[in-house]
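This report refers to the structure that appears directly beneath it.
Only one protein chain is missing from this complex, and each of the others stays in its spot.
Chains here go by letter, A, B and C, matching the order in which they are written, and residues are numbered from 1 within each.
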């Protein structure tokens, strides 16, 4: 099995990141197909890691998953400390309103989508893209959940809620049934163009063009209704991981494609709730153990791996192999955070 | 110390209940000052206790707290299985919306109250009234939390969320600052009259008269703004108990007086989460123990008391004194539910 | 033919007439008890026993030879003062972003009570066999002379709600695209419930938020503010009288409400009071002639003109129909706008 290491993206990763962005669907606006924007993303991450931060603000953290033996980048994942820091973070709230008339003996619930900024300020997980060759086994967990370990290790840098937007339904020609029935009326442009603008322009045009009044779902065509809360095949894998982590779906959907927006209280995310700090004890390779996600406590030098380790919770010690110490760039006696897989 | 027992209200309790209703503030619409309505309330409770119920529907359960030695009724409390079963259960949702203009560098949150039926279908705790002579010590806990034991013992009869409306600010002359600034415009009548109608009429007039559009809080007079989410002295004691039970405040307020509407997931209510079933073992009086709420498993013959008991959780046995067995109307070898005080 | 207030004795004849009206005329449902109450209300309105909020005047077109009733027309003195009166207001919402060069105009429907308090022309129905000659004009316009004569009983603004688009089966595309989702009943049933005076269910069931018409069917959008083909002549007639569509439509079928200030209604503005004189009909235009009475109001059509001494000639039959004698004062208005 290949050994993969998650670490912050460096400027030298730009070509690899650009390649990954180019292979992603248009809805992944957090990985725009624009070298300048990707460069900015890395720069912002570097600055955030170097900054002395006590609350959660405009920081963002951009990670790559690297194959250790040839240093090839095979995945990306990111964290935005506070969604909508400089402008509201828009979603539709999935609601029902009761319409009842006792006199007529009528009582039914009508489904509406109401524009909201409820999730503004929450920490946002984005940019999860993994080389398909690694989609089996534990690798996806490493890529996604290493972020939770990072959040746990640097808790004061993040909000009390964590959210993530799942890509919604959209065909290969860029037709999103929800967009075609809803967003198009207000934006007057195709879904791919809207997503493109979203990635490369500010988001203020969204505020200008989104419907102020709630959308009555029964008025929409069947395809659009059915798309609400659905998840694009591209996002199924990351979504599964988040649901196992305790994220909830159902309450919010994306304003463009109506894909599910999942959310959890930070403290209740499984990796955060079950993580521990431990002192490293070196041991020779080959010893048995349980599968753990392990990360160091550095910021610019953050490293996370998956490995078999023995964790003594009473003593607060974890036994790691030499190779692990090397990957994590820690030495015996140093500290790490870990969570059971 | 007086021994008090909580049990379902009987028709013979009507005079006592009427006396208690007459001494309560007007906002306590669940205890209307109308003998007919109080009679109906007891009848509905009796019917609910006798019914074979598998879900939660239109049942309601009305309890009285009785002083054992002279059978004097000193308090009332009730549970409505499903709020708004036959008509929506209205509240204001306490929300903020972000108004931001990047161009002007303006970003602020505006507080709005939006009419909603989010809590429709939740189980509702009402009618908590206790003779002031018993407001100290553990008695209030018995009156309020015996309902949680009842819910725990008959879980299938109740919803997954439990809510309770706290009485909001209102002076002795019946002036409620929130009503005077908001409800009065739509209803054109005084607060006491509105509350009176609410108790004795159906609630369909509420649907006809409530504002359809959200209320912008900054437009209201200061007294009205300050009343939002506040609690009338009459409700402070029951509210305190519910907050200790894990109920949350802040998100919803009452449509008439803007008093807090508190809510909790049923499973997370402390008494429900910590309750246990146990087999009764009789023991002579005087033995030591911990303070417990204990109730039998009957429906029409439901009884709950506070007592010192010894509970062996491994064996699922609880040691109760003879007096307790008598109050609870159980015999050694029978079953009870209990929760630590 | 003459127009006169309905009387208690007209009950049976009115029911016969109502059976021919069809579901579009919401205020004239063939329900014996309700029509009986309708007559009572009208009688009490003419006699002044009712407040403006309740007053509802019902006129009938009577064949003076046979005594048969062939049509009805009404005036509700002030709508919405007793229970809410709903319309959609057709509005415009503009969505525009300079940054990405987008400009969109969307049509919206807001539920309003804006026409509250206005006087409504209502209950117009003419038996199909009598839809010829000046009958339609007489039936509809004669009541305008009542407004001209007794404006203090009515409001400054007068409206008429016109039947919207529906097909031969009575299906309304607007209803099917919007109302049906909220009411979960047929248009004809909703129309009936509304017609029998129960409007509180509207507030309970209608969408509370504005609706974007972009989400409605093409046929529904096209029906907004349009009238049923059978109502086109009525619309043209009202427009010639000065009524205009100002963006308010029916919440069920999106038929237009047309509006006019009472004093600006052509037949009101152009009406004159003069003395009647017995005589042969001279050449001239067809005129509405009323006897100016509050309770025994009568209107007939007569050809002629006001002569130089300010008199209008009526023959014996016309004087009879108006229940006046030569020399009594009458109010005259040309049936058709002059121009």
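Methods note: contacts are C-beta pairs under 8 Å (C-beta built on N, C-alpha and C of every residue); 3 or more make two chains touch, one makes a residue touch a chain.
Given the structure is predicted, the values throughout are model-derived calculations rather than measurements.
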*Touching the left-out chain: which of C:116, C:217 or C:336?*
C:116
*May I ask which residue of C:89, C:221, C:293 or C:311 touches the chain that does not appear here?*
C:89
*Selected residue (touches chain absent from view) among B:35, B:71, B:135 or B:185*: B:185
_Positions on chain B where the hidden chain makes contact_ = 97, 99-101, 103-104, 106, 108, 110, 112, 181, 185-189, 197, 201-202, 204-205, 208-209, 211-216, 218-220
*Taking the full complex into account, what residues of chain C touch the chain not shown?*
80-85, 89, 91-98, 103, 105, 110, 112-114, 116, 200, 246-247
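Operating definition for what follows: only the chains that are shown with their structure count from here on.
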*Taking each chain's centre as the average of its Cα atoms, which is closest to the average over all protein Cα atoms shown?*
B
*Let me have the rounded angstrom distance from the C-alpha centre of chain A over to the C-alpha centre of chain C, please.*
62
*Please work out the Cα centroid separation of chain A and chain B, and write it as a whole number of Å.*
41
_Residues of chain C engaged with two or more neighbouring chains_ = 200, 204, 208
*Which residues does chain B have that touch at least 2 chains other than itself?*
204, 207
